[in-house]
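One structure is given below, encoded as structure tokens.
One protein chain omitted, others in place.
Chain nomenclature is as follows: A and B, assigned in order of appearance, with residue numbering initiated at 1 for each chain independently.
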Amino acid sequence: MPLDAVVNILVSGLLTGLVFGLSALGLSAIFGVTRIVNFAHGEMMVLGMYLALVIFKWTGIAPLVAVPIVGAVLFCVGYALQASLVNRILTAPEHMQFLLLAAVAIILIALLFIVFGPNAQNVALESAYDSFEIGFLIVDAHRVYAGVGALIVSGLLFAFFRFHPLGKAIRACADNLRGAEIVGLDVRHLFALTFGIGAACIGAAGCIILMLVDVHPHLAPSYTLLAFIVVIVGGMGSLSGALVAGALIGMSEALAGLLLQPSLKSVFSFALLILVLLLRPQGLLGVKAR
Amino acid sequence: MSGAALSVRGLSKSFKGLRAVSEVSFEVGAGAIVALIGPNGAGKTTIFNMIAGVFAPDSGSAALDGRALIGLRPDQVCHAGIGRTFQIVRPFGGLSVADNVAIGALRAAASREEAEAKAESVMRILDLWSKRRQRAASLTLPDRKRLEVARALATGPRLLLLDEVMAGLRPTEVDTMVAVFRDLNRSLGITILLIEHVMRAVMALAQSIVVLHHGEVIAQGAPAAVVQDPKVLESYLGEETAL
Partner (left out) sequence: MSLLRGVPRRGLILLALFVAAMALAPLYAGAYLLSVLTLILYFAYLGQAWNIMMGFAGQLSLGHALYVGLGAYSSAALFVHFGLPPAVGLFVGALLAAVAGTAIGFLGFRFGIQGVYFALLTIAFAEFVRILFEHFAWVGGTAGLFLPVSNRSDIDVLALRGTPEMFYYVILVMTLAALALSRALLRSRLGYYWLAIREDQEAAESLGIDVFRYKMIAVALSAALTALAGVFYAFFYNNLFPHQIFAMDSSIELLLGAIIGGVGTLFGPIVGAFILTPLSEGLSEVTEGLKIDGIKQLVYGICVVVIVLFRPEGVWPWIARRLGLDGEARRGDEP
């Protein structure tokens, strides 16, 4: 196996992994603040993909450029979802939270199925066959755009949580909910905001991944599972962990696809997940659960 | 069922560099009632947790009638003869009072019927029999405290670790609880080690007091002497402790 082929594959995997890292950021942010695991994650991502598809088909705007629009729409979806439904089960037992979100997932996919049908669709961009060459490295242009796009959106998210007063308020909720309530923060609104922001990240990730993958309704469960793996490996509630783990998982899947068969590519990810759960359940960069 | 003797030697525990418990040693004779007092954060519940097997000490030992306790799991500690309550009560909220106590009684019972019979006698002692069908989550705080004690008592312990069971109770309720413990100690001989802030209960029950401050024992002995001890007055009781 020539080294440059391996490196090419790894870089490819890393860039794709960054997009999954972005989607995992959404999952992680939601969990870190509201302690709710969003089982409708993959469905939201697929929704983002379809939105980007529609925008492209109607206006010709490329997915990468459509990210802000898709993000905004998914933000509204997430906010509404939290404010109307999720809010009621914040303190319910876990299996109930799971069931509600699983049902939402079913509804979302059913809607997408009705509107778009079961067949795979994609965006045909002229730049699809471009590539960058640096030395022996040959990478698809789309992959580079995807990875960079994911990094930019992630950066915006980090900046928001770090510097913006709302972001700080949300972090306060995550650190100490009772304390946040006591100092007068409107926790319900902040929770809904967080869900919205998380959904926006997921939508952005979906929008970006459309450049690399065809969309069809059955993608959702595997995306949900992938995001779970990334979040657990990186650490639930750790934003940087999500990106790092995303890159790691992206690379391991690429490697597995190369060394074994493409259909076995998830095996490494699962092995990694099980190892992390056993040896370091808080994740590589996570903080021990409260 | 007669009481067991507890021997604690050189118990120490640090949490991330903070010395929570430092070289604590004391004895609780069989059938005795000893109180462990001290300001919040002094390490009292940490000591309980180490005796009860929730986590291990960094060094030191604890033994019940000579049998080593360190290294045992909490359920094994219970089988050895120690029953404990939690500072913040933890009833099985979705179950009835009777079921809560019966679960405790199952430890030493051969059958469900035997456990239920034992549970009944314990509930009567702690005046919970009339509330036996109520859901534990719907009980008032004093009743929950009584349930916590009843459940631990049902396991048939020879030593009871009581963690601030009087907190939040009115003076009359405190007196009732004190009477219950005195009776249990007299009739069944159960050894009692209690953590308490309510000095009224401490003075009424304790035959000996161990005072903890910043993880160290600063005084121990007969109640009358301990409460006059200047170190104790300075760190915990204050000059105007009315008894």
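In this text, a residue touches a chain if its C-beta (ideal position, glycine included) is under 8 Å from a C-beta of that chain, and two chains touch if they have at least 3 such contacts.
Since the model is a prediction, treat every value here as computed from it, not as a measurement.
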Among A:Ile9, A:Leu225, A:Leu255 or A:Leu284, contact with the omitted chain is made only by A:Leu225
Out of B:Ile70, B:Ile103 or B:Leu233, the sole contact with the unshown chain comes from B:Ile103
Contacts from chain B to the absent chain lie at residues 52, 54, 73-75, 78-79, 83-84, 86, 90-96, 98-99, 102-104, 106-107, 112, 115, 133-135, 151-152, 155
Where chain A meets the chain that is not shown, the residues are 37, 85, 88-89, 92-96, 98-100, 102-107, 109-114, 117-118, 221, 225, 228-229, 232, 261, 263-264, 266-267, 270, 273-274, 277-279, 281
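The rule we apply is simple: only the chains that are shown with their structure count from here on.
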Cα centre of chain A to Cα centre of chain B, whole Å, reads 49
